[in-house]
Every structure is written in C-alpha cells, then in structure tokens.
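Complex shown without one protein chain; remaining protein chains in place.
Up next, subunit A:
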Amino acid sequence: MRPLDEEETTHVFEKLHKFVGNNLKNIVENPSHEGPDNTPGRYCFRLQRNRVYYVSESLVKRATNIKRDNLIALGTQIGKFTKGGKFHLTVQCLGLLAGHAKHKVWLKPTSEMSFLYGNNVLKGGVGRITESISEHDGVVVFSMSDVPLGFGVAAKSTQDCRKMDPNGIVVLHQADVGEYLRMEDEL
C-alpha cells in the first residue's frame, strides 16, 4: 500500500473530474468521522496491488499494521490501473460518483434491465437527461426512482440527442451494478 505518485494522481483526478466536475473538491475535502479521534480526518487515495482505494486517514493508519502481501483491500475501491498504465474506474466507485455527479441520465423502467446486462443506453430508453452534457462527459445512470445503476461516457451532447433517432446511443457503457453478479470473480 502506498500513496499515488504524481502521474497516477493526475490520471485518477482527470477521470473523476469527467464525472463530478468541480465537486471533485468535495470528494477530496470530505471529512471522515471514523476512528477514535474527535477531530474529523480526511479521505485519501491509496494504491494497493494496482487498485486505487478511497480510504479515511484513520483507516490508513490502522492498515499499516498489516503486511502488504496480506492486505487484500481497504476502504472503497474506486478503480484500477491497467498494465498499460491507464486508469479505469470500477463499479465500486458508483456510490461516490452518484453522490457528486454532474451529469445524469435517468432510465425508463423498461430499459433498466438491458443496461444492467452491460448494454449501452439508447435514446429510447432515456427517461430524463441533464441539460448541458457535452460529448465524452462522464455520465452516471440512474433508475427513475433515483437508484444509481452504473456509469458511462456520453456518446452525444444533450443538444444532439434531441435530433437523434430513438435507436441512437446516448451513453456508452462502462460499469453497472450487474457486474457484481456477472463478474464476481474479477472484482
């Protein structure tokens, strides 16, 4: 377990910034109320076996007691670095993203299932969409009852979506909560 180096930090923050915009500040400065201390600590990012975790400081302190080989996970995983050095967000960070998301898409109940099987979001399935999404922004996908289902990348801006036909792709799939079942082993 080690803190991220500069390059890794920029990778992670760039990725997160696509989804949460200026709320990234809130993610970093979020006070944690864990541990015995009265003063609230902060959350920080830690790298463990190519995976990036969002951990409270008090937990980090306690985790130092465990040998690196034996430490499987700590805090909330938010993503992993590929062998090529790229950073991918994983589905576990959905809660964090949903709380601070800037761009949202709400799915109609009929198309929820399709998305949870790992398909892209089509225009016909969109119940509602945030205004002012531009192309390649990160989008968090919700059900109509405001349950976060996953996230992805906008294929078109909101303006362009108006003119599209109902079969056009609005959001490219990146992760969804169905992965907890489908890819139990990999997570």
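Here is the rule we go by: contacts are C-beta pairs under 8 Å (C-beta built on N, C-alpha and C of every residue); 3 or more make two chains touch, one makes a residue touch a chain; residues count from 1.
Everything that follows uses one rule, which is that contacts and distances are computed from a predicted model.
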The complex's invisible chain, by UniProt name, from "Cyclosome subunit 8", "tRNA (guanine(10)-N(2))-methyltransferase", "Nucleolar complex protein 3 homolog" or "Fanconi anemia core complex-associated protein 100": "Nucleolar complex protein 3 homolog"
Positions on subunit A where the hidden chain makes contact: 23, 26, 30, 33, 95-96, 99-100, 102, 104, 106, 123, 126-132, 144, 146, 158-159, 161-163, 166
